[in-house]
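For this depiction, one protein chain was excluded, whereas all remaining protein chains were kept in their positions.
Here is chain A:
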Amino acid sequence: MAAANITVSETPLVLYTLRRADDALILGHRLSEWCGHAPMLEEDMALANMGLDLLGQARELYSYAAKVEGGRNDEDKFAYLRDVRQYRNLLLLEQPNGDFARTTVRQFFYAAFADLYWRAMMRSSDPTLSAIAAKSEKESAYHVRHSSEWLIRLGDGTEESHRRAQAAIDELWAFTGEMFSVDDSERGLIDAGIAIDPAPLRPQWLNTISSVVSEATLALPDNDWMQQGGRSGRHSEHLGHLLSELQSIQRSFPGATW
């Protein structure tokens, strides 16, 4: 018999923490899909390394969410026993790897954001969140540098790499707005000094993005229409496929350990 979904009591702090944990897990899982398939050995190791950083961040955040929730769930239950509608990650991060340019652009958009976000979160009045942020920002600094260097190499590379990098930017751009959106549940935590308001980070993010994109001889789209939904559990069809792979063992053999 397949394992059933857990129920989660989504208080604002639990929801806030789960959103960040889901971001890290889903992007980490996407990067792990490159393992053994990257264009070269060094890149295979780099993508797996970054995936590992994200997995570590996810574990810390899930464990904290479990503690705040009162201990009825744990990191594994959050990861393995929630269905698509219960996941709260950004739509950007569940988008398929596509070609290497697409993975690079997705990584770049998110890492440049996460780096600013974690640095801001170091000032959270919640000591656990601020400790996780201080740990994570050191890692995100490497992720930004790595993806920036690749984007420049791809954009300013061959005709084909340029074309693919530009196509990736055009395709993923509409998912970047969600990073800076805030709902009522988060607003209260922001006012209390626990959560971080992402909106004021956007100018600096855009600055980093623009300078790298222009050095890469690429361009950002004019279109500012943004897609949203991940934060409230409305996902693209891709997340279900991702979860079916991520969760298959626990769903088929509930409680399996090794």
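Just so it is clear, a contact is a pair of C-beta atoms (placed from the backbone, for glycine too) under 8 Å apart; a residue touches a chain by one contact, two chains touch by 3 or more; residues count from 1.
Throughout what follows, contacts and distances are computed from a predicted model.
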Legend entry - Chain left out of the displayed complex - its UniProt protein name, from "Phenylacetate-CoA oxygenase subunit PaaJ", "2Fe-2S iron-sulfur cluster binding domain-containing protein", "Peptide/nickel transport system permease protein" or "ATP synthase subunit a": "Phenylacetate-CoA oxygenase subunit PaaJ"
Inset, instruction - Give the residue, chosen from A:V8, A:M50 or A:L239, that touches the chain omitted from the document. - result: A:M50
Inset, instruction - Looking beyond the chains shown, say which of A:K135, A:H162, A:R202 or A:H238 touches the absent one. - result: A:K135
Inset, instruction - Could you tell me which of A:N89, A:S148 or A:Q166 touches the chain that is not displayed? - result: A:S148
Inset, instruction - Touching the hidden chain in the full complex, which residues of chain A are there? Just list them. - result: 42-43, 45-46, 49-50, 52-57, 59-60, 127-128, 130-132, 134-136, 138-139, 141-142, 144-146, 148-149
